[in-house]
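Of the protein chains in this complex, one is absent; all others appear in place.
Labels run A, B and C following the written order; every chain starts at residue 1.
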Amino acid sequence: MKTITILQAASLSLALLLSQASQGQEPVRIAFMDPLSGAFTSIGSSGLKQLQFAADYLFNSQGGILGGRPIEIVPYDNQQSPTETQIQFRRIVSDGIRIVFQGNSSAVANTLNSTISRHNRRNPGQEILQINYSAVDPILTNDQCSFWHFRFDAHAIMKLNVLTDFIAMNEDIKSVYIIGQDYSFGQVVSDNTIRLLKEKRPDIEIVGNEFHPIGQVKDFTPYVTKIVSSDADAVITGNFGADMVSLARSIIDSGLDIPIYTFYAAYDGITATLGADGKNRIRLIHNDPANPYPTVERRDYIRAFKNANPDNDMTQFRITNALQMLVTAMEEAQSTDPYDIALALEDMRFTNMSGEELWMRGEDHQIFQSLHISVHTDENIEFDADNSGFGLFAEYSVPMEDTIVETSCRMRPPRR
Amino acid sequence: MSILTLKNVCKRFGETEIIRDVSLDIEKGERHAIIGPNGAGKSTLFHLISGKYALSSGDISFHDQSIANKKPYEIARLGITRSFQVTNIFPRMTVFENIRCGLLWNQKYGYSFWHLLGRQQDLNAKTHALLEEIGLGHRAEIPAGELAYAQQRALELGIAIASGAELIMLDEPVAGMSHSEAENAVALIRKVTEGKTLVMVEHDMNIVFDVADRISVLVYGEIIACDTPQAIRSNARVQEAYLGEVAADA
Amino acid sequence: MLEVFIFATLNGLVTGLLLFMLASGLTLIFSMMGVLNFAHASFYMLGAYFAYSISLYLGFWGGLIFAPLIVGALGALVERYLLRRVHEHGHVAELVFTFGLAFLIEEAVQFFWGPDTKNYRSPDILDFPLFTLFGQEFSAYRGFMIGISVAIFIGLYHLLTRSRIGIIIQAAITHPHTVANLGHNVPLIFMGVFGVGTALAGVAGVIAGPVLTTFPGMAVVLGSIVFVIVVIGGLGSLTGAFIASLLIGLLQSYAIASDLGMPDLLNLLGLEFGRDHPLTDLWTLSLPQIAPIMPFMLLVLVLIFRPTGLLGKREQ
Partner (left out) sequence: MKQLLTKSLVWIAYLAVLLILPQIFNSVLAITIFNQMAIAIVFALSYNMLLGQGGMLSFGHAVYFGLGGFMAVHALVMIEFETFYFSIIYIPLIGGLIGLLAAVFIGSFSTHKAGTVFAMISLGIGELVAASSLIFVSFFGGEAGVSADRTYGPPFFGIEFFQDIEIYYLAAGWVFIATLFMYLFTQTPAGRMANAVRDNPERAEFIGYSARKVRFISFCASGFFAGIAGGLFALNYEFITEENLNAVTSGRVLLMAYIGGLGYFIGPIVGAVILTLMNSLLSNYTELWMLYLGIMFVLTVLFLPRGFAGFIMMHRVAWVQKRMQSLVMPYLLTGVPAMITAVSLVAIIEMLHHRGEEFHFLLVTLSSTSVFSWALVLAVAGASIYAVRLSLPRLHSAWEDANKLVDADEDNARP
């Protein structure tokens, strides 16, 4: 993989210096843009490994696509910074690549989304397609939806819908405490949790609704003190990264034994760090099966990936889904032009390796598939995370049909 | 008539009183020297006049206008300029720039950021003239920090007089110079302070008695005598309080 | 409410004392050499990471002993072979150098230990609740943290007031220049002080790592705060640093604990603003929200109204 990275980089910058974007080559080139240096490297590079693996294992080793053309993944490092994203996007354009995979940080996804629609409007015939495999800000498939953007992850409200159902079913929970990072996603989580719980379980009391600055909190104990003194029966948080770990740690250390409902409390070092302390306490809402994994095919796929990348996990299977559906669309349209691909992707129904059906709604380009709530444990874990023995075990699943929500998207497909 | 007047000036640092009730009149146009043993408070007196230190009590007036506790730059603008015991120039700027900066305020440039100095023929001419006067014309483009010691002292004198002040205060202008250097320095001082008022602190008695019209003797923060050189020479108190000591050294 | 207050105080104490362990070293270094060491928090981070790696083989206590020594040695080397070079170029150069060093150390940590959070655990012996109040546990480890910090404070205090080297350092703090004339090997003292200072930061890292999580960002989170403390406390004043540390520790902890905010203030004034008001963010501001920036507000205010800091004598 690295070999490709560096060769690519070299040839690209060479191309730059000779001011000749290398166009019209044999391989179908797909850009992967996510943090590959800096604090968030691990998440970005893990995603890159998964995409690269999917391309090689599913297609390149099977003789390529569109009659023998290999898929070539070209990495771009945006350091999870909107500004750097702008620069890398222009690099992608000048390299003549038309399809961009991007996942991390809604801020980046939003920037990219508006940049791409701007670019596509100003440069007809050179449109770029955005494959969003992980950014969950609802507006991307609602008010800000775009013909050139497809999301392969369930957005925050969809996930919260399921999560609140799950909480509503639990009679023991009489009060919840919401704590999150002080930015858009944190706000979305808090607002919708309150809204949905009011509908489903008016008796549940919201005993706390806390925002803390992103990545600036040294010690979460003061927050936990408030949680404890509020006698909450459960905690809901949208925190990620170090903020997630520290929060969970502080809650555990304070001896508070209540469930913690999260979005991002697994993989990339977090599972290992939580270890035994988090067992049966921390639950995740996510859009893809966890242990036990349904099909043999799926298991083999994970094993193959594990063998190729012993230090990484198949953390975002949706990347594979996205690539498979993308290729299906290309084959269908017999074209690599973003416009044709987009049309083919709209309302596509696709059965993936886990044997479940995925639906890409044409109205807002939002994927729908089964959603799951899993617990952090070391029991019945076939595929663990961070090689820690701990992993995710699915406790509750919702079929695709029940995850569908309305959209405010009014999409104007471009004329051709 | 007197240009600078000190009335019962006192300066305390915490408990210790450095300047005790000093009163002094500097006549317009005179060359006045202040002498006294180390730690007598000569430099402190300079700092008080030039506004580096605030008075503890008393009053200082320049042209019958009180300058007590004014800011140094306000006092400088009124026409009092000074040099320092330890060389005090702008080391990273060229000799030329040093002098030109000295000239700026009294040439009415103020804080202007719309004049281009390169275009100010008159100003630059004045600067060159002054450079020649202090004998640094050929060093104009050297960074001041790289000058030899004696030259740096000369430069400092140049900066001091550049402001065109009427009252020039020099703190040990020839300290640490060789005999010949000192002579040149004195000559220079005579030349540039022509028609101005000079107050200087100096240890070298020959120079003091050679240059000064009047001498004040400062001992432990008090002026014990203020008179013509001859009178000072023959003043008994000064003899035992100060000159005796010097004689002993010699 | 009472329990919140009590625990807020305890938490503030823990944070404050931890901050002091960093601030004390920084103050010592500054007092001696007039260098505000930007990289100080980075040494704290190094302490945590070394302790983590060591604890994998020798357990927590091994880390507690050896990590600070390694960090201290590193610090001494930095002073001897790098900082001393820069010294002749003046304070700005020094400040900029330590700034670059901080940058470099963070990158180096990511290079050697990777960007993920490390699973650095507190020792099992201290893995029990010290006491339980209103059904809330106060872990023994936090008690241990307080203990260590206090011990270090006392130790440092004695070292500075009783021992001969302490007297010299004291002298150097008040009269930096005269000490050299007294024929002491000042460069050596500098190296020593820098070493000890960074070692203290190391200790802080070792005992903070398990609680505040060990990740490459941990230096940045604390770095500027420690700076603020040293400046607020008064450049060169240990006692000032101590007061400032506790002040900021408690301030932040109380701010988070409280639920007060602009809305309460407005209600108090009987004012009412709709959500759509252009300044809505201001009207909905809450104390917990601004807790992390409080130190900086304090810093700016102090510097404007009392540039010497609370107990400082010297100005830069």
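Here is the rule we use: contacts are C-beta pairs under 8 Å (C-beta built on N, C-alpha and C of every residue); 3 or more make two chains touch, one makes a residue touch a chain.
Treat the numbers as computed from the prediction; the structure is a model and nothing was measured.
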Visible chains that the absent chain touches, using the contact criterion stated earlier: A, B, C
Hidden-chain contact residue, picked from the options C:Ile65, C:Leu104 or C:Leu188: C:Leu104
Contact residue for the chain not shown (choose from B:Ile159, B:Val192 or B:Val211): B:Ile159
Contact residue for the chain not shown (choose from C:Leu82, C:Ile154, C:Ile167 or C:Leu188): C:Leu82
Touching the absent chain when the full complex is considered, from B:Lys7, B:His63 or B:Arg77: B:Arg77
Positions on chain B where the hidden chain makes contact: 50, 52, 71-73, 76-77, 81-82, 84, 88-93, 97, 100-102, 104-106, 109-118, 138-142, 146, 159, 162-163
In chain A, positions touching the absent partner: 1-3, 5-7, 9-10, 12-13, 15-17, 19-21, 36-38, 41, 45, 76-77, 79, 81-83, 86-87, 90-91, 93-95, 106-107, 110-111, 114-115, 118, 122, 182-184, 213-214, 216
Interface residues of chain C (partner: the chain not displayed): 36, 82, 85-86, 89, 91-93, 95-97, 99-101, 103-104, 106-108, 110-111, 224, 227-228, 231, 235, 278-282, 285, 289-290, 292-293, 296-297, 299-300, 303-304, 307, 315-316
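Everything that follows uses one rule, which is that only the chains that are shown with their structure count from here on.
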Topology of the chain contact graph, where touching chains are joined (line, ring, star, complete, other): other
Identifier of the chain whose CA centre is least distant from the whole-structure CA centre: C
Distance between the centres, which are taken as Cα means, of chain C and chain B, whole angstrom: 48
Between chain A and chain C, centroid-to-centroid distance (C-alpha), Å: 36
Separation of chain A from chain B, taking each centre as the mean of its C-alpha atoms, in whole Å: 75
Two or more partner chains touched - positions in chain C: none
Chain C contact footprint on chain A (complex, rising order): 38-42, 182, 210-213, 215-219, 221-223, 225-226, 228-229, 241-242, 245-246, 249, 253-256, 268-270, 272-273, 275
Chain C residues touching chain A - in the complex, by the definition given at the top: 3-4, 7-8, 11-12, 14-15, 110, 114-119, 129, 132, 134-137, 139, 141-142, 211-213, 215-217, 221-222, 225, 252-253, 256-257, 288-289, 292
